[in-house]
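In this view, the complex is presented without one of its protein chains, the others remaining in place.
Every chain is named by a letter (A and B) in the order it is written, and numbering of its residues begins at 1.
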Amino acid sequence: MTSALLLAADPLYAQGVDLTALLITILKVVVAFAFLLVATMLMVWFERKLVSDMQNRIGPNRAGPWGILQTLADGTKLFFKEHINPIRAERRVYVLAPFLSFVPAFLLFCIVPVSGNWANGGDGTVELFGRTTYLQLADPPVGILFALAMSSIAVYGVMLAGWSSGSKYPLLGSVRASAQMVSYEAAMGLSVMAVVLVTGTVSTHGMVASQAGDGLFHVLPNWAVFTTLLVPFVIFVIAGTAELNRPPFDLVEAEQELVAGFNTEYSSIRFALFFLAEFMNTVTMSGIFVTLFLGGPSGPAPIGPAWLWGCIWFFLKTSAFLFMFVWFRATLPRFRYDQLMDLGWKLLIPLSLGWLLMLAAVQLSGQQNWNPVAVGAGVILMFLIGWSLLRSANAKARAVHLGEEVNA
Amino acid sequence: MLAVDTPQYLPENIFFGIIAFIMVVSALRVVTTRNVVHAALWLILVLAGVAGNFILLGNEFVAVTQVLVYIGAIVVLFLFGVMLTRAPIGADAHLDNDQRPLALVVALPLLALMGYVLWDAWKDTKITEAGPPIVASTSVLSDSIFKTYLIPFEAASVLLLAALIGAIVLARRD
Partner (left out) sequence: MSSYLPVLVLFVLAVAFGLLSLLVSITLSPKARSQAKEAPYECGIVPGREAPERFPVKFFLVAMIFIVFDIEIIFFFPWAVVFRELGGYGLAVIGIFAALVFESFVYLIGNGALEWGPRQRQRRAEIVSPDRTLTSTIRRVGAEGRPAALEPAALAPAAHHAPGHGDHGHGDHGAAA
């Protein structure tokens, strides 16, 4: 079963790549590209408007109806702004850094299934110009690991921008940011692994397919958020927010300390590219949340074409997360750096590791008829030992830390 | 070691040529550039080329490992090390030293040896098929990790332990 799901690849290329397949690919890419740009633009507006509402302000309301064109106006303005080349900057890396930041942001979107015919046992394919294909750009066999790879490349944009600016605030900001992104990547990877465990596949298309049916008691959908028992979802959302450097994890641009963080020395369109990458990543990350844990575009399709319903479900689910991101920003105060590191390393990573092993034990005990009491006892024992080890290590570290301060 | 020269594999051969060229050029730049950070960036290109070749060979899992571990972690560590101590912006005159002849003496025989071994092992073998069905390779890999190479796999965790102890020793004050 596992390998059958694994073998799922876009049927578009089943007979090799001919001209029609190439043209369909290009069409899909161009549509996705335009969609991403528009979605990013709207996300910026949505965030500003919503935060204004939450803070009892009006927010942008001049350009277009409800200020919806504000981002477009701002973007256009940035085209006409001067390019300032800081005198201490390392020119080549300075120019390269924005590209390292926004190209991975685009590529990340490749693996998100946007729609498809999922209702009533559909396999998520649609007919496009006489060809059967997925409504997602690419479904590489490495699947979700592609997303992890892209987000590990995105670290370079932040890191090199700060270093190449030749100024102290960007350098401090980028060192902070890259250490933070690196820290939360591990927790992210481990919670993704929980979804792989439950759905039995790494391809994002396969993940959506295995979440499409009915779940528990035919009431709840078969979403991974339920089948992984909620914890990996929470960990992934926290780690994802930290990976995006969004509030409450936005220490990178703590304006009281670091001006604007790693992109302080960037102006004009080069700044716009960083800004674009940031918000595009927010949109894509919401899409990945939905794909991994909320069944992607799957959902009932009462009337009309099923792919349209897929789009609608995907849009609704993604918007919920976008709203959540803005809500976080309006509500939560910023973390302190040590709190951030403690949360990532001492709580999220051990917890996701233990949860992964627990899920595997539970799944296997169902399959192989192990004694549930023994499995439960083993799991509880594992968590207890892990927790007490961590606790004593923490206490010791604190004591050493204090001693160092007094006796140094 | 190109794939069979049939039109079917033409794209693979073209991409291999492009990737190989990029890799050779960037590998040279790694050692000739006078800026440590630039050297690290060229190294990323070399490693990305290796990942690309793995994809061409149909082993995607190894390719993604290459990106995640080497590009995403190890070069990041290099850059951290360089940036956190001293990374002068611009060229560093002291980066090069006058041991080129010695380096040549070491590098050329190594190149010859490795080249000979490769040639000897493969002669003019051509990669006939595109390997096993591309995607099944991950489960094949899992089988060999958890059955054939079980002891090395568990030993790897001890190696990681050693690495962490090394890290602690590095970071100690005394």
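In the analysis below, a contact is a pair of C-beta atoms (placed from the backbone, for glycine too) under 8 Å apart; a residue touches a chain by one contact, two chains touch by 3 or more.
As the structure is a computational prediction, the values presented were derived from the model and not from experiment.
Within the entire complex, contacts from the absent chain reach the displayed chains A, B.
The chain not shown here is touched by just one of A:Pro60, A:Pro113, A:Pro141 or A:Pro221, and that residue is A:Pro141. By the touch definition given at the top, chain A reaches the unshown chain through residues 1-2, 6, 9-10, 13, 16-17, 22, 25-26, 28-30, 32-33, 78-88, 98-99, 102-103, 106-107, 109-110, 137-141, 145, 165-169, 171-172, 175, 179, 182-183, 185-186, 189-190, 193, 196-197, 200-202, 259, 264-265, 268-270, 272-273, 336-339, 341-342, 345-346, 349-350, 353, 356-357, 360-361, 363-364, 367-368, 370, 386, 389-390, 392-394, 396-398, 400-402, 404-408. Even with one chain removed from view, chain B keeps its contact list with that chain: residues 11-12, 55-56, 58, 61, 65, 68-69, 72-74, 76-77, 80-81, 83-86, 134, 138-139, 141-143, 145-146, 150, 153-154, 156-158, 160-161, 163-165, 167-168, 170-171.
Here is the rule we use: only the chains that are shown with their structure count from here on.
By the touch criterion stated above, chain B contacts chain A in their complex at residues 35, 37-38, 41, 44, 60-61, 63-64, 67-68, 71-73, 76, 79-80, 83-84, 87, 89-90, 133-136, 138-139, 173. Within the complex, the chain A residues that touch chain B are 2-3, 6-7, 9, 88-90, 92-93, 96, 140-142, 145-146, 148-149, 152-153, 155-156, 159-160, 163-164, 166, 171, 175, 178-179, 182, 185, 202, 404, 408.
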